[in-house]
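One protein chain omitted, others in place.
What follows is chain A.
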Amino acid sequence: MKYFTLTYLIQAFSEEVNILLSISVILLLLSIALVLFILISRLVKSYHLKKEEKFKQLFREIIYGISVQEKNRSDQESDLALTELNKNIHSVFGQQVLIDELIHVRKNVVGTSADNIYAVYLNLELHKNSLKKLKSISWVTKARGIRELAEMDYSNAILQIEQLLSAPQQTIREESILALIRLSKNNSFNFINDYKGEITPWIEINIHKHLLTLDARKLPNFSLWFNHSNRSVRSFSIKMTRLFRQIESVPDLLLLLSEADKDIALLAADAICDMAGQEYATPLAEILSNTWDYDQISIRLMNTMASIGDPDIHSKFLTPFLSHPDYEVRLATVRALEQLNGTEQHIQVLEKDKQVAIQQMIAHVNNTFLN
């Protein structure tokens, strides 16, 4: 029997074999632990789901009741509802489910209903829970706290959130920017004056989405930041100018066309393309000749000329571009000329093969299915 005891086996094998066997045993035990974890996690997941569903159902009923409450409903009824909610939020889990539900409902309601939800958030002191999250070490919890405060429009948190604008974690910075824009009702973009971080396209998309919900007349004049020291702020302000059609900024945008930073100039050209009226046709046509070396800017300006140019006055500014080395620029020129008074009359001076190439472009731009 001694041959089967662990002590005998350990002594019998060399050190290397014992090491390998130990590694095998450890790995197999870890594998078993992972399998057990997988199986247990399924049980835990379904338990949590059930628990969450139970809380949700209970909260939803009360929250909907409160959200549709008229101003004249008695205080006693409100108190009853709050007491009922309060009874179920002793655990962190319960509190989180309630906050999530309040946010979910508040997203879909406005006016008194939204105010009622906000009142519940305050009365149950759930804002303290969200504020506490801002001090957490975990960036996920912090970001969650910022999001909750923003969704519930808790503007008293502005100062605390402002401090997180320079946080090292990108998601926290993103959430802070969005929260500040949302919470600072009258001067949403104050923070941007000194902002040194990067406004990524993702942040721009989210800000734009929020700004769409506001009265466009109350938006700031984005040209204020056209010369900001932070390049991403400049880029953001040009894009917003375009999307909210702040036409009064077109003269400033024209100046940006001669920017050394060609990406900024291109954004300005994009904005001009969307907003410029006929009064800008001549200055733009003159600028066009200076953009020969910048294909993308030429294309944008050509597109603008197509819609605002005067055939008799501006065609002569466009025709040199029929010999541009870049195909896309030539195509944009053909498109613009076709929209003004036709291209054929301008290509007689070109060599035969270039004429053929341009005729192919004409067929392309005039085809209904390709536009």
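FYI, a residue touches a chain if its C-beta (ideal position, glycine included) is under 8 Å from a C-beta of that chain, and two chains touch if they have at least 3 such contacts; residues count from 1.
Keep in mind that, in the parts below, contacts and distances are computed from a predicted model.
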**OP:** Look at the options "ABC-type quaternary amine transporter", "Transport permease protein", "Glycosyltransferase family 2 protein" or "Helix-turn-helix domain-containing protein" and return the one that UniProt uses as the protein name of the missing chain.
**Re:** "Glycosyltransferase family 2 protein"
**OP:** Pick out which of A:182, A:239, A:300 or A:346 touches the chain that's been left out of the picture.
**Re:** A:239
Subject >> Identified contact with the non-displayed chain, of A:160, A:206 or A:339 >> reply: A:206
Subject >> Per the touch definition above, residue among A:92, A:137 or A:370 touching the missing chain >> reply: A:370
**OP:** Extract the touching residues of chain A with respect to the undisplayed chain.
**Re:** 13-14, 16-17, 20-21, 23-25, 27-28, 30-31, 34-35, 37-39, 41-42, 45, 140, 143-144, 147, 170-171, 174-175, 198, 200-202, 204-206, 208-209, 239, 243, 327, 331, 360-361, 363-364, 367, 369-370
